[in-house]
Each structure stands twice: as C-alpha cells, then as structure tokens.
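Some notes on the structure that comes next.
Let's look at chain A:
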Amino acid sequence: MILVLLILIPLLAAKLTFFSKEAAKNVALLGSLLTLGLSVYAALNCGTENLAPFALNWMPAIGAQFSLAADGMAAMLCLLTGIIIPVVLLINRNKAIDNPGAYYALILYSQAGLMGVFLASDALLFYFFWELALIPVYFLCSRWGGERRIPVTFKFFVYTFVGSLMMLSALIYLSLQTNGVNAMSLQNIVAAGKALPMMQQHIIFVLLFLAFAIKMPIFPFHTWQPDAYEQSPTQVTIILSALMVKMGLYAVLRWLLPVVPEAMAYWSDTVMTLSIAGIVYASLIAMMQTNIKRLVAYSSIAHMGLMCAAAFSGTELSQQGLMVQMFNHGINITGMWVIVNMVENRYGTQDLKKMGGLANTAPGIAIALVIISFANIALPLTNGFIGEFMLFTGIFQSASHYHMVFMAVAGLGIILGAVYTLTMVQKVAYGENNSGVLAVAKMNAAEWTAVIVLIVFIIVLGVFPQPLIDLIGIR
Partner candidate 1 sequence: MDILQILFWLLTIMAIGCALGVVLSRNPVNSVIFLILTFFAISGHYLLLNAQFLAIVNIIVYAGAIMVLFLFVIMLMNLNADTEPQKSWLVQLAGVVSGGTLFLVIIAAISRANLLGVINTETSNIGLIKVLGQVLFKHYVLPFELSSVLFLSAMIGAIVIGKKDME
Partner candidate 2 sequence: MIQLAYLIPLFPLLGFLVNGLGWKSMPKQAAGFLASLMMLVSFALSLGVFFEVKGGAPDTIVPLFNFIQAGKLLIPFAFKIDALSSLFLLIITGVGFLIHVYSTSYMHDDEGVVKYFAYLNLFVFSMLLLVMGANYLIMFIGWEGVGLCSYLLIGFWFKNRDYTNAAKKAFVMNRIGDLGFLVGMMLVLYHFGTLSYNELFAQVSDNQAVMSGSTYTWIAICFFIGAMGKSAQLPLYTWLPDAMAGPTPVSALIHAATMVTAGIYMIARSSVIYNHSEAALHFIAIIGLLTALLAASIAIRQYDIKKVLAYSTVSQLGFMFLAIGCGAYTTAVFHVMTHAFFKALLFLGSGSVIHAMGGEQDIRSMGGLGKKMRITQATFFIGCVAIAGIPPFAGFFSKDEILAAAYAHSPVLYYAALAAALMTAFYMFRLYFLTFTGKFRGTHEQEHHLHESPIAMTFPLMVLALLAAISGFVGLPEVFSEHHALNEFLSVAVTNGVHHHLEHSTEYMLMGLSVTLVVAMILFAYAKTKKPDFQPNTGLAKVLENKWYVDELYNAVIVNPLLQFSSFLDRIIERKGIDGGVNGVGKLVRWGADRMRLLQNGQVGAYLFTMVIGIVLIFVIGLFCVTI
Partner candidate 3 sequence: MPIQYYLFLSLALFCIGVMGALMRRNAIIIFMSIELMLNAVNLLLAAFSKMYNDSAAQIFVFFIMVVAAAEVAVGLAIIVMVYRKVHSVDVNILNRLKH
C-alpha cells in the first residue's frame, strides 16, 4: 500500500496545488515533504513486509496488471526523488512565477510519474509512467523556459518520444512471447526475453537501448540535452538531470540487462565504447562552453557516459557502483543546479564571461559551489567519489578485452572534469567583482536549507556510504 501511496500522494498534492492559487508553492512543498516522509519510510522498510508488492488486475486482455514492487534500487531512487523534489521547491521561492498553481502541480505530476517508473513491475504500467513523467516536464519547459524554449523542448519531446515508442514496440514483442497470462509482468517479460533466439534478442536490444540511450542520454543521442537543460527553468532542469536521466539507467538495469542478457553481452563493448567516447567528447565540449547551464549539461553527459559504461560492463561491482552513483549524481547535480540557479538569479545572466567575484559578494554561495563542484568531480570523502571508485573498479574488472583501455580513457574524464569544473568555479566565484553586479543578494533561508541538505548528503554519504550500499543490495 505504501507503494501506491508513493504515487498517489504526489498526484493528489498536484491536484490540490493546481487549484490553490497563491498558496501553490506551500501546498506543493507540503505534499512533497509528505512524499519524502513516505519514501524515507519505504527506504527504511525495504525488504520487509511493509513494502510488499502490490498487484491489481487491470487489462487482462493484454496481460497488463497494475503491479508495483520495490527492491533496494527502486526504493533508493524513490528516496532520491523524494529528496530532490522538496529541494526543487525550496529554491526560487522568492521568484514570481506566472500561474504558480499549474507550475507546481506539473512538477508534482512528474514526480508521480517518476515514482511510478521506479516502482512499476509491469511493462505497460512502466511505459505509462515513463510518459507521465515526460509530459509535465515538456509543459514546464515549454511554458516557463527560456527564449528558444519552444523548438528546443519540442526537439526534446519528439526525440524521447521516438525512443519510448521504440521501447513500446519491443515490450509488445516481448509480451507476445509469453503464454498470455500477465504477459506484461516483469518476470514474464524477462523470462520471454531470455528464451529468445539471438537474432530477436538483437532486435529487442536495439529497440530498448535506443529508448534508454536517448533518455540518459549517451553520446551520440545527447543533443537534445544541452539545449533542453539550457532553456528549461532551472527547477525543471533539476528534475530532468537529477531524476529523469536516472530513468534511462534504471530502465537499463531493470528492463534491458535481465531481459536480453546474451545480446547485452554481445553489444556491451560497443555501448561501452560509445559511452566512454562520450565521456571524453562531452568533457572536451564542456570546456568550450561559455554558458553555465550548457557547461553543467555537458558535464552531466560525461557522468552519464561513465554510468552507462558501468551498466554494460557486466560486473556486479559496477552495477552496485552504478546504483550508488545514481543516487550520488542525483544529489550532486542537483546541488550544481541549485547553485547555478542562485548564480543565474543574482547575475541575471547565464554567460560565464559576465560573472566573477562571487566569493567576495556572496561567500556562502561560493563555498557551496566549491564543495558541490568537488563532489561533482569525485573528490574523496564526498559522495561522488564512492560511486565513481566503484564504477571504475567495476569497469576495470569487466570481462571485456578492452577493460583497461576503457578504464584509462574513462579516467581522462576525471582530468577533463577537473578542468572544466574548476574553470567554471574560477569564472563564477573568483576574480574581481564584475562591474555589472554590485550587490549580490546572500542566500535566503529556503536556499540555505536546500544547500545544507545537499551538502550534508554529499559529506555524509562520502564518509559513510555503507547504508546506501546496503539499501541497494536488497533484492
């Protein structure tokens, strides 16, 4: 029942938010805090009776059930969603938003979709939530985004829509290979996929992989991402980069790897090559960016590349590391965007060239920026390191012939990551005050709260990662 509530509460909160005009942000925050409480409860009770799977007959004709289940990975991602959404709602509280009811309601709708994606154990349900998470975000970006928002988010929408349709066809194919009873359930899909001959596995693999690769996104399917991140309101960018891209990885782990293991083994070298090439590629391009949001966007592509490579490396360690890193990356990139948001609000620009001297005017933000940046480039004793270390170890130990090359090239990402991140820090925080900015407002209480929460996660999980590792280990 908890599982249903995890989806239901954001939905109801969204409904309420939609009709509460001025109080929308507070209603939304309350709703999201309630969800956070639930998701914490779920994470603590993962693996016990309290989190028993939930199933309801839905469309027997096509074998679809309304079935939810949570293992450690799902509970972890729900927890992440639960944490990130309140943070998203905390920032920008002072900013006047056009039609706040709809804005916050859509955020909560996408939260419901995300929760659903992570909890669904039925293919059709999964697909439903997959789209449910996407569409509110599309509206958010297109309605409240930057200047070029309409074409950009449209590209994003159509691109991911193509991917999800490919996934749909694969899921239909798989469901038809079962005996028809609950044909869409995860177990049956997995069983059907495993039994497929090689040729069909290849097709299914390609179809599913396209969908997930676009969502993550990995090179070369990524071009929607920098544009979309740049043009979206930063709050939405957070949802996109911290949570939505995790859907892709999650889907790889849950709906791709177990389903077509043989094709997966066959393709792993290719995918790893792509992902790892993507790390270097995105890092190099990030170095060239003068727009702070694009820079962070490319850095996110680089990080996703590493995670994707780990997902396909086929070792247990890298999978665990991947899950850890999913959580940590969610926290870190959120932190990054929170800072970017503050910086953007204060400077009134996204252009790095026009920034500088933040450490003078608002040292608190600068310190937070430095901490989060270092978490982002995986400095030890921050959470980013734990994940990346496990990922690297996993990739290195993979059975691929080129595991050392993969690891070494991926390692270049560490160096390049340091280069572009520190350049950004330097341009934003250091140097003389920019002439255009004389009075930079300090952080307000809500922003403090958001930043402190994130930094606490960064440090605590960097020093004591074991609870997280234990959580994801629960089957």
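General remarks:
What we mean here is this: a residue touches a chain if its C-beta (ideal position, glycine included) is under 8 Å from a C-beta of that chain, and two chains touch if they have at least 3 such contacts; residues count from 1.
Keep in mind how these were chosen: all candidates are chains of the complex that A comes from, given by their letters.
Computed from a predicted structure; not experimentally measured.
When you check 1, 2 or 3 against chain A in this complex, the one that touches it is 2.
Those residues of chain A lying in contact with candidate 2 across their complex are 155, 158-159, 220, 222-224, 227, 281, 284-285, 287-289, 316-317, 320-321, 357, 359-360, 363, 367, 370, 374, 379-381, 385-386, 389-390, 392-393, 396-397, 407-408, 411-412, 414-415, 418-419, 422-423, 426, 429-432, 464-466, 469, 473.
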